[in-house]
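Left out: one protein chain. Kept in place: all the others.
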Amino acid sequence: MRETKYWIWHLAAGVLILFLLGLHMAIMHLDSLFGAWGLNPSGGEAIAWNNVVARSRMAAMIVVYIALLGAALYHGFYGLRTIVFELGIGPALQKAVTVGLWTAGLCLFVLGAIAAIAAGRL
Amino acid sequence: MPETSLSNRTIDVYIRRYNPERDARPRWQRFTLAVARGMTVLDGLHRIREEQDPTVVFRYSCRMSVCGSCAMLINGRPALACNTQIADVASERLTLAPLPNFDIIKDLVPDLAPLFQKHRAVQPYIQRADMEEVEKPTGEFYQSPKELERYLQFAYCIKCGSCMAGCPTLAADPEYPGPMPLAQAYRYSADSRDSGFDERKVQAGASHGVFRCHYAGECSNVCPKGVDPARALQLMKRELVLDYLRLRRKRCPASVLRVPGEARRNPDVPAPPPYTV
Partner (left out) sequence: MASSTKHYPNRLGIVGWLLGGRWGLERYMYTLHRVTGLGILFYFVLHILVTSTRALGAEWWEGAMVRVGHPIFKIGEFLVFAAFVIHGLNGIRLIAIELGWAVGKAEEPVYPYRSSLHVQRPVLIGVMIVAAVFLALGGWDFLQVTH
């Protein structure tokens, strides 16, 4: 029954990613449109350092980054676990895969979250 | 197409042969077969056995797509040999192989034992608190036509194993029950006479349960009976999700239909004839 829980969160994370990643991609690629909203205050490319700093300081963007980070890591790693499990590996290896993916996912989450919070004080 | 053009046409039939006592691995053997009008793949196999090679082994029983014994890979696609017309699937070349995802016992005969074990594991029978009524019935359980419709489609399953041969998940994951057993888990859970969902959800909601289905849809494409296992599996997922969110409607299993005991016959209606058996 635990799988039902994991799977429902997989779906919920997927829906959240759809909105947040859509927003993220729009900000990064439709830079001319979002410049007016103060997301790219220095103009030019969205990845220019001044724009990155401006976005990193916005509290709303920090929340968006961390939520997207967590949702995408969960969704992606659950999906990867599904594919690996369907290879027909034994129960011991299944356990190892689950533990390994949780560890890797948490490490990446901590790294990304620390970076997002630290970048807020740039 | 004129009748004569079909009657004397010969085609190449490639049969996947495997004799466990002699062969290390399966091999292809070619036969030529004169295809008559209306000849099914099963008829063709019989013809080859009678006229060319009596050692070709295949499994069949009813010859009318009811028993589910003769499912095999016909031109690379699982189908029943008895309800596939050769003229429909082959103009020059027909390949016949045993169903994949099952061990081969001999030639075209797959070992369906895992299918039946997985079927048994989902408890494919009516479960209720009052099992004595099921064992020694005093009447019939009430069920409306609408309630019947909820599961009837899935009850047409003949356990031929075609869906199991087409399923990509089952191709690599032997722990996955497969479309047939999971569809049957839904068929019984959707039955208004049953209250066994809480037992079946353990298998269906397990790590290698129904969530390993990703709707490739091949089970429903190949089902010779129109059972649509893919639909049953999605509806099972829905039940599991609703159950987890505590939104699944609890219903009491149908009660025994009581006929009024003190009824008097309308004098205008004639009495039925006496029992003959």
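We call the chains A and B, going by the order they appear; numbering starts again at 1 in every chain.
One rule holds for everything that comes next: contacts are C-beta pairs under 8 Å (C-beta built on N, C-alpha and C of every residue); 3 or more make two chains touch, one makes a residue touch a chain.
This is a predicted model, so every value here is computed, not measured.
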- Looking at the whole complex, which of B:Gly68, B:Pro124 or B:Gly166 touches the chain that is not displayed? B:Gly166
- Query: Footprint of the hidden chain on chain B, which residues?
  - Reply: 18, 20-21, 25-26, 77, 98-105, 110-111, 113, 149-154, 156, 166-168, 170-172, 174, 190, 214-218, 220-223, 225-228, 230-232, 234-235, 237-238, 241
- Message: Under the stated touch rule, tell me which residues of chain A contact the chain that is not displayed.
- Response: 11, 14-15, 17-18, 21-22, 25, 29-30, 47, 49, 52-53, 56, 69, 72-73, 76-77, 79-80, 83, 87-88, 108, 111-112, 114-116, 118-119, 122
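The rule is simple: only the chains that are shown with their structure count from here on.
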- Can you list the chain B residues touching chain A in their complex? 169, 172-176, 201-202, 205-209, 211-212, 240-241, 243-245
- Query: Within the complex, which stretch of chain A touches chain B?
  - Reply: 1-5, 7-8, 82, 85-88, 94
